[in-house]
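All protein chains but one are shown at their positions in the complex.
All chains are identified by letter, namely A, B and C, in their written order; residue positions are counted from 1 within each chain.
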């Protein structure tokens, strides 16, 4: 049984590894403390239950920090080598699932250092020189976020690719376009599919720009006042591939804007996916019948044997709630905090992890649903009705010199006559037409071809086949589809 | 290492139990399906990773349902006995941590039934007769919520008790009361502590009232249209200790109001705790120095050896964010859903579990912090300054017949004179007083006793010692403290 | 053009009334201040732009307070009479739209007192004796909220009444019931309509319970420490019809729980209305065609002459957003505030007013939409298909002794056979039936009457006509419909 999302935990690392090494002090910070920490408080305070996910980035940060300590002479080359190989060992234990969290491991930083001590001895106590968990955790979180953004970008691209391929596949097939969920005007099926593509493109742009603000190094800020031992922050940035340095150490340890930005981007992605899901849930209803969701993305009913439900899409839609909830959680936590680091900030991680986990599971499912979706193009085409071309009748009058506002009113009268006479618009007798406006009779019959209607909408972004070709090319260019994105 | 909150998972149940029994069908609902479910989709769809917590209430619901099936003759007494003992076995496996989730266990209902089948054979297939997971999960969730509310009530009471005991302990000690975080008027320390008590009393009232709406039985609603096999819903309600039956089956499977209500109650509790925490964080700063948080509820700094930080309170304050986030998550998920059950509703559980878990850990920590808090009563008393009795000067003028609005202005002038002359209010020379108002000189010296000031505020709810006695008695009565609450 | 919601403003009161009276002091609190307030700051700080709505309750509170001042001898009977008649004059000016806000009127309390001074002279300066704006505004807001809750209850009842009348009107007409927006089982149209009734009943219960916590008097709490002049709070409560007194003055001036509760109730009402709206938007689409929204609650398109859009329902659905936003706004504002009154609390009013205004406009529109809705009962009936009775086939097998789980699987096979053979379920040849299970052939033909299907669901809350009769009676009783509710 796969355990995912907020349920993933360190317990899967249980099973091997050394335990019981004596660590010199009760805690990293316990020197001045007298009594023991209350047991519930210890549990309340501990973040190791979720921040173990940062082990790889934490170790990466420590490797760079060791190098920087060596560069300013606070470690000998030999000490640095010891720490480096020790850290690699700890990482290997984590990678192999063999790391065992100990009772005093309140967070991933403590756990790694405790284990490092067990492996390399007292020299481990030199690693934290001039560093604080305040700048350390900010660095870890930025490394992690950067990595996750890159993964998210690929997954968004995969959904885009799926949409784009289906859009290419359906050619010039037509369907009703809706506004207010009422039939409005004919559009190309490809046009609708591409309308779901572009919001994801904006999402990717936002993430790319947010990544610039993520990729700024806080290490060297110390607890709040800046490193006092002359550490070379440029070197650290280079080793950890950051583009810039945080300009103010007090801000550096407090700043969680980058988390908020990612949570917002996630909430907006969720909103976009909820639209895609809503469209497909509607279109896969018996009443619409435009698409069929593949069995592999549907589930059944425990009571009703005939049911096939689009659970994949309903969950996608539903998860927009948790994505917004995560954003609200963080911003509310940040609200009203005074400057620099406050422990409240520990609450930044779970919403961030949950947003990444949620999207990492949702996006591939959405890509799968789109890829395997069955289109009922005939049903779509047969759902076009005369009323959807009423605007074309008005446009005809406009071309005959009638002001549009008047033309709109005249066609409105036609529609009402049609309802009264229970006739489709195209079958209104000539007398009725003439009564409304003489110019109506001229080209009235030529109106009723929906292909003619869409062909006229050839402005940039319009639904004419010619415009769709341009749009498909633009989509290809925007998305930058390459093989490694798709597979 | 304790794994708590959203990280708790079924994996802790791994280690024993039988596996590999063949279940007759791939899934509970797979009859009409052709292809297999996509692997990621299976993971996306599965709720077993979090809803395993419902195992006890799920089994309790099934025991009652079996009894009801027997009562209408759909099970023989023997079959019912088989199911009953089988269900007890499954529960025992869960209790002992020996239940092993299998690959097809998409949710707790499926998992229990699958295991039941392995234990008792085909008669297990009769348990779900006329039941749907839609009414089953709603029943489970209500049973679970009812139980959790009862626990929450006790934990709130424990915090109240801690506040009440400290309030009794500090007697008539005085401290500055603040508005706008500026010193305002003297109050009893007990008055301040009790001001943190009453919001929790309102929380308990809200929960008690919400519980009435939780304790309504949906079982028998079927998938949406109601049970067709004549099940006796009154019998079910009796067995499961529900007070009422849901009056409409379509509403019954869709209704998550009770979850929203609990999440709101949780968010408001979080807000109340954030106020308590803010007060104590401020009062434990070097600048205030009114209280010291016990070492057992504090932590240190990894960099700064002198630091002792009130992490327990900062986390308490910070968690108000996730509690609000959980509420927003659910309400956003519910928004715009059409009638009856939609799979989006599966997103109700994680926020609910997280809110209960968060409070179950936070409240005992808060109770502990309050109980072990050290008050610096002398420092509090010495922080009272003359300005805080300015209102008493105005009141004196009022008693001398000066309209309050005018008296307020006159005392404001005194305050300004004091600032100009750099004198405390009480040391203003008589000439200054007379210049402002002749009546000022009369009783001016008697003003400056803060005990006299508080003693006058003896209205109900006021800070006079006499009023506090009444308030303490009311608090005792409201809280209903008993030994099992406290320990 | 009616200006409503958050746009309503005091400016509509411009046009008459006296202006220019000199008020003795620059502000109610300016005595100790030196420089003038910054002009933008004055605008930023002022609440008169929205809290003028409290004028009636503010004056009501002051009338009671004057009586209480007289009762303890702080006003002579004559002074009290002067204040009383002056306050009535001010109210009359407001009622007539003749009140003119002055430059220094930072809030409604100041404005009323300033005007009172102009009308009755210096005795006006006695009204605020022992009172603070902190307890005054809390009292005002509770009076206002109490009044608005009562109005809201009536409006909710009006929507319920509309639903109930339509439910009675449609008799035993059938429609498809949906889960996951897929056709599930037949239900009575009345059953669906009533499923929209009960959530509103829960809303009313919540409001009634919240009202208990609203209806507690804070007046006499003073700024934070309690009234020092012996005011009789019980008398105040009696005059203002409050059920209880706040038990702690520091809590009394800080407590905005009652606002949060109402905003939550509003957000949940919004969620319920969004479901009703979603159902009706779907059912009024061309694809469903179950209902037609009256022209009087629809609008057209500026471009497409044929369009008729259910704007009333879309706005209803959309406004669930602002109702949730209002709740989040308040809870975020409250988060992390220290004890007693902080100016942040001024932000409580606009969300509260907006929630009441929004609902006061939305609910009557919804009632109107429901009342004027046209049902297409034949279209509903003809949308029932064989698959919706698949559960009935399974139930038949259950009655023949097949365990339900097995029966479900067998009917699933039938469904698949039907799809393969492109035959409706009822037309499957006997050979197919026998191949699946011999018991199928026995009563197979009798299954296909949906009226027979619904008639079996006669449990409490089920969709059988007999159960609906009971439900309608329960709805009548719950709602307590009377003429003054409806008109």
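The rule is short, and it goes like this: a residue touches a chain if its C-beta (ideal position, glycine included) is under 8 Å from a C-beta of that chain, and two chains touch if they have at least 3 such contacts.
Everything numeric here is computed off the predicted structure, so don't read it as measured data.
For the chain that does not appear, the touching partners among the shown chains are A, B, C. Residue in contact with the omitted chain (choice from A:119, A:156, A:170 or A:194): A:194. Contact with the chain not shown here comes from a single listed residue; of B:281, B:428 or B:475, that residue is B:281.
Only one residue in the set C:82, C:161 or C:333 touches the chain that does not appear here, and it is C:333. Although one chain is not displayed, its contacts with subunit B can still be listed: residues 179-185, 281-282, 285-288, 300-311, 314, 328, 331-332, 335-337, 383, 385, 387-388, 390-391, 393-394, 408-412, 414-415, 425. Summarising the interface, subunit C meets the missing chain with residues 1-12, 27-38, 40-41, 43-46, 48-50, 101-103, 105-106, 109, 128, 130-134, 136, 222-223, 294-312, 314-315, 317-322, 324-335, 342-347, 350-351, 354, 361-362, 364-365, 368.
As a convention for this text, only the chains that are shown with their structure count from here on.
With centres taken as mean Cα positions, subunit C sits 34 Å from subunit A. Put simply, the C-alpha centre of subunit B and that of subunit C have 24 angstrom between them.
For subunit A, residues that reach two or more other chains under the stated contact definition are 300-311, 314, 328, 331-332, 335.
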